[in-house]
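All protein chains but one are shown at their positions in the complex.
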Amino acid sequence: MKVLSYGEVNLRFTPPDYQLLAQTNQLTYQVTGTGVNLLTNLSNFGMETTLLTTLPDNSVGKMAAANIRKYGIKDHHIQFNGNHMGSYFVELGYGVRPTVVTYQNRLASAFCQADPASYPIEEAVKENDIIHICGISLLLNERTRETALKLAACANEFGKPLYFDFNYRPSLNTEHSKAFIKEQYEKILSLAHTVFGGIRDLTELLDIEVNEELPYLEQLQMGISIFKQKYNVTNYVGTNRGFENHEHSLAGFMDGESFKVSSTMPVDLLDRIGAGDAYAAGIIFGLTNNWPEERILEFAVSNAVLAHTITGDVPHTTLEEVEALMEGRQQSLIR
Amino acid sequence: MKVLSYGEVNLRFTPPDYQLLAQTNQLTYQVTGTGVNLLTNLSNFGMETTLLTTLPDNSVGKMAAANIRKYGIKDHHIQFNGNHMGSYFVELGYGVRPTVVTYQNRLASAFCQADPASYPIEEAVKENDIIHICGISLLLNERTRETALKLAACANEFGKPLYFDFNYRPSLNTEHSKAFIKEQYEKILSLAHTVFGGIRDLTELLDIEVNEELPYLEQLQMGISIFKQKYNVTNYVGTNRGFENHEHSLAGFMDGESFKVSSTMPVDLLDRIGAGDAYAAGIIFGLTNNWPEERILEFAVSNAVLAHTITGDVPHTTLEEVEALMEGRQQSLIR
Amino acid sequence: MKVLSYGEVNLRFTPPDYQLLAQTNQLTYQVTGTGVNLLTNLSNFGMETTLLTTLPDNSVGKMAAANIRKYGIKDHHIQFNGNHMGSYFVELGYGVRPTVVTYQNRLASAFCQADPASYPIEEAVKENDIIHICGISLLLNERTRETALKLAACANEFGKPLYFDFNYRPSLNTEHSKAFIKEQYEKILSLAHTVFGGIRDLTELLDIEVNEELPYLEQLQMGISIFKQKYNVTNYVGTNRGFENHEHSLAGFMDGESFKVSSTMPVDLLDRIGAGDAYAAGIIFGLTNNWPEERILEFAVSNAVLAHTITGDVPHTTLEEVEALMEGRQQSLIR
Amino acid sequence: MKVLSYGEVNLRFTPPDYQLLAQTNQLTYQVTGTGVNLLTNLSNFGMETTLLTTLPDNSVGKMAAANIRKYGIKDHHIQFNGNHMGSYFVELGYGVRPTVVTYQNRLASAFCQADPASYPIEEAVKENDIIHICGISLLLNERTRETALKLAACANEFGKPLYFDFNYRPSLNTEHSKAFIKEQYEKILSLAHTVFGGIRDLTELLDIEVNEELPYLEQLQMGISIFKQKYNVTNYVGTNRGFENHEHSLAGFMDGESFKVSSTMPVDLLDRIGAGDAYAAGIIFGLTNNWPEERILEFAVSNAVLAHTITGDVPHTTLEEVEALMEGRQQSLIR
Amino acid sequence: MKVLSYGEVNLRFTPPDYQLLAQTNQLTYQVTGTGVNLLTNLSNFGMETTLLTTLPDNSVGKMAAANIRKYGIKDHHIQFNGNHMGSYFVELGYGVRPTVVTYQNRLASAFCQADPASYPIEEAVKENDIIHICGISLLLNERTRETALKLAACANEFGKPLYFDFNYRPSLNTEHSKAFIKEQYEKILSLAHTVFGGIRDLTELLDIEVNEELPYLEQLQMGISIFKQKYNVTNYVGTNRGFENHEHSLAGFMDGESFKVSSTMPVDLLDRIGAGDAYAAGIIFGLTNNWPEERILEFAVSNAVLAHTITGDVPHTTLEEVEALMEGRQQSLIR
Partner (left out) sequence: MKVLSYGEVNLRFTPPDYQLLAQTNQLTYQVTGTGVNLLTNLSNFGMETTLLTTLPDNSVGKMAAANIRKYGIKDHHIQFNGNHMGSYFVELGYGVRPTVVTYQNRLASAFCQADPASYPIEEAVKENDIIHICGISLLLNERTRETALKLAACANEFGKPLYFDFNYRPSLNTEHSKAFIKEQYEKILSLAHTVFGGIRDLTELLDIEVNEELPYLEQLQMGISIFKQKYNVTNYVGTNRGFENHEHSLAGFMDGESFKVSSTMPVDLLDRIGAGDAYAAGIIFGLTNNWPEERILEFAVSNAVLAHTITGDVPHTTLEEVEALMEGRQQSLIR
């Protein structure tokens, strides 16, 4: 199975040893992005993956492409143009101290400035079996929106299932009304096969109304039910985070054939970021393997739980590791 | 509000990655000290802070002053003289393995060798609203004792409240009788507005007698009550550490208007040192803002709990972070 | 008391900051090996220790010898020959993610290629009070087997107690039948005073039959009882690992005068490897001090628990630290 | 003497050990900028320095301000707004391999987006004796141009000498004609007391014509002579780089009372960037001390030569070091 | 143009900061090998490159493949089997102190143990335009020899030019007579289009006799002349190193149409290893572009000179950089 993702590539800068930015003059960097994270993980699971993006035409862009190849992702649909790449600093939290992410400008990036016409969309769609788009591209600017919508339309035209990740962040939408953004999302949702999101995406962005007096899971189920009918989407999937007794936990939900919830797994938090992309990768892998929904959910949550224990955003998990965790064959040492 | 602290500046050397000293040839260093820690934290909270100290007149002293400025502390009352700065190695513990601190000589330091007459005490007191002194200066030698006592007297003269931190360590007193040291402490205690200490400072140094058959908190309350009457101090504040079920915890107490105890908070232990100074900073900030005592206590304990999750002695917490923790608005990720 | 250990020296390569090998171009290295680990720990406890081994005759071997001296082990019975040293990569786990060890070739090592006749066995035995052999040497090849057996025979001849560590790993035996390997182990077991092992060593390698319907500890006791009668071994000692409620634990057992089990201690897992060698060091130290068996067990388990909190394989614990933990005088900070 | 500089603050990212960006995942960062470099150097020389700039209102901006204080620069005229800071990667060259600088976007920076009206220009000018402006601010956008011109006008109004650094980089001017840019420069040049530049600034930007058949130094002298008459500038200063026999060298020139050239000094190249700012700092320091022009030139060139031997852009030289080099009292070791 | 190289992949371990192995516990590692180095360089020059090799089937092998992809080399002809990869330590020299390379065992490697029949030789040859083989494979063992000879024969069969690198190291031949090794080399030389070597390869391995009283270059020319006639090779190319007046230099020679020698270039020595592979890459690139031989030589030597200034074995040079150096357009800073 071959997967194409259209997504922005970013640089993540992390001070070492849980230090704050002002405590050191050292950083590690990592090449990241929702598409990058997801495709790396699917490559590890054995799928063939390709990234559709634009990188700056300088040594930063070349370095990013080199790392993308290193992750096992094909680079033949990476274009080089412009001179900027979005970046962010991650000051890793510890215990009750939260991880703090500080973004530098991303609208000036090669990705945001790329001409939609410059992408070989039809060719890229034809080469692949599955198309993935991250909702951030609907928020950034006209160019990324147009590219995303063209790609979604083309996926439908050639009968390739579209996986769409809501990733709705109101703070990124500084130029338009919420109504405008909702409209963009609705265009793409109507073309999607599987959508990753939460309850607030449904209620706050799409204005779906749920009975707020119901328990949370029933509200969620109700919201999804309305959503699926309205936009004719096959699957709606997402996660719930918990924090009780000083301990983090994670559970997944999925509404495909029916609404299901995974077991709730405790989370060991080494690196807070990227688990959502790992969850999505688990879902995609399970769906393309036609696993039972229960198995898909447990696999995806186990994958996300493991992703929390890996340094950096990119979830370098393998099939064997995820299955061992999922099946309770847990070890503290593998020789 | 402007705060002045008279205190020693030290160099802390820490091997990376929880290694023991003998396991590596690498160290990180940090400029620390009770005054430095406290003032940095108060600067982060928005106060104007000044350190009164003496640093060696060489590149080590210049580097220390540079870091003190970096922390947001004014350096115009730092003098340069001599050639030595006290230092210590911190081998960070993990789980049941304790953190081990090994001090190098501090009596030869520029701070300990500085002539009391060299400090512009009156000028420094006049410029500030609050004066802070650490008890270590009563233990080190004649020069630091004299400086501390002159500063305390001057604070009283100009009506600036004196915050005094017991920090009584019998091991540092190698040249005098306990009676001598007690006498020095008594001189300064009678000038203090707010004192930071524990029960042992009262019973072991000041020979205050409490009924040892009472529960710990009642003993503490009894001891403080005697103490406050005897020395006419407005506030006596401190912390209690707990360790149960393999988990560390912290609570604060304060006897101002009345004896109060904060809630007990679990502690995530990244770096064991500096939390006491964070607690003191929280108390000072709360008192200068005339918060209710309950709020002051919760704020100070929350601040100390956060300080445990920050690499190094210096508590780089911000008002927003402390309040978020105090009010239970805890997050694992801030974007 | 003087201890001699015959054992392989390895290089351990560890990526920093819990990173996977492919995430960085940086490593720390450490000189390790069952014998190295055990002797370092016994040196810390005050014993005189000597390693009998062969290192490559190049700068890698010289560096290994330098580190062995640094650990406090005598190097006069280290020979230099050949050009290879076994090595392995350790990708440190975190929480539910296991630590992964990847071995490079060890059969080509100077240790495995060393001529048994090249070792001054008699001289080394005479100089020492206790002889230690790791079972890996029975698995590697003819040369290491022959050396181990000669050393064991010589130890018996001169009345020096032999401590033998099973360390049976079926995966290392690629050239012989299990029966052959069993035969080798039986030769050495009949010469041993104290044996380190588990239940599977007894049932799977030695074909001792136990009633599998009994609770685990009774099976273990039964197996050891048969073992001790058959091979005339004085002590059989080992550990049990537990994992419940997301928490690791460790307990030790010992069958000397009678079968005893230590208390079960929670484990903080900084570095998963080397705790078994720390446990063995604790047992050897306790036995040579003629402590009561209960104390030996508690000491050895406390030592192993501390070893889990130390970076790297080598257990750099001290007597004071272990006793403080054993006696519940636990501190989070030592100044 | 008090100096104010208006200038952009940047982040410099440098891979360690002369590695290329794609060879590592590690970086050191440094807070830099023409103004930052110059003021740090002047602070080291004993002047009081203040930076007028805008930093992002997040942990990146706070960290930058902390480093600026650490350098000894006053931070009370730093504003916090926006979320972006310009950055660049430096891949350090070695021998014949050039150092490569790759800029990320700087137009989106807090500095470029700051409203000219937000700066307390009159107050800042009044507080200081000397005003310094970097020509980059004329190239970036309308806001920085307006701020620079307002500041220059105000300096003139209050009789504070204006030091202006050409720093003309055609590549940064992507939106306007050269004529437009020339016009901006001319506005500020007519207000300047001392200008830092080269021959190409005169011929290519200002269209000053020189006889190209003359030797280089005569062309330079001729160009400066025309320039000084036209714009009524007191001093024109700059440097010439040489490379012969595999060795780099540096010389300075200055046309104040008359055209003078310094001795040519060999250059040891540890870090290629920042030497121009060190040269300018040397000139400013010499002029404010009313040294003879010959001494000013030798001092400035010696300072620039030392700056090449210091890691990073920021020239951390001291008066003693520069004078020792200038006077040939060179040592390889100072104890 | 597409190039295939059959070659071993190694791990290089380098202590940082010119330290000796015993001075630190830190290393950087790099994935290297003659084929890897050459293909990386040719990828940078714009060629499509593929490596034919076998890597261990574990996380070390996976990491190596990831780095090979990062270098821009296709990985579809990399096989995974076995568990060992050859490695070496590089203690970097400085000035008169030589760089010291210490090899660990390589005969046990996945590469050396790979079955010749396992490689898809015909398919790999057909896919490519140029075939490259390193002479080390003739020295290692029967399996690598057989693979190399099969590949060479297949290249001839399909009319793809064979580039062969002598790389004759007598020390690696421990099992056979020199006559045996000579015979193996002769088999492959007779199939080669272009051969990389020196004078000693001709005289010491192939027993070609030259008049030793002639100046060196005439001896070389005479030896090559005999060699080319005997083995019918189109080009014989190599380098000469010089060291005079405390300065290293490099020159290249080539006998294609006629015997030619490049200019002698001074060498800045950051990392001593990999320049030979850079030289070979320059020659291959020049020949495939049908450049004049003079230009090929200058390009290849310039490339090798640049390679000496890059950390690690792998020559990450670009076309632009090499041409700038070759044409004397040298800069110390590129913005």
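A, B, C, D and E are the chain letters, set down in written order, and residue numbers restart from 1 in every chain.
Here is the rule we go by: contacts are C-beta pairs under 8 Å (C-beta built on N, C-alpha and C of every residue); 3 or more make two chains touch, one makes a residue touch a chain.
Every value quoted in this text rests on a predicted model; they were computed, and no experiment measured them.
Screening D:L4, D:A124, D:V237 or D:L325 for touch with the missing chain picks out D:L325.
Annotation: of B:V60, B:V261 or B:I334, B:V60 touches the absent chain (contact as defined above).
Listed by residue number, the positions of subunit B touching the unshown chain are 13, 20-22, 25-30, 58-60, 62-63, 66-67, 83-85, 87, 89, 91, 100, 102-105, 107-109. For subunit A, the residues touching the chain absent from view are 23-26. Looking at subunit C, the residues touching the absent chain are 66-67, 69-72.
As a working rule, only the chains that are shown with their structure count from here on.
Residue-number overlap of contact pairs with C-E passes half for only one option from A-E, C-D or A-D: A-D.
Multi-chain contact residues of subunit B, defined as those touching 2 or more other chains: 17, 23-24, 70, 269.
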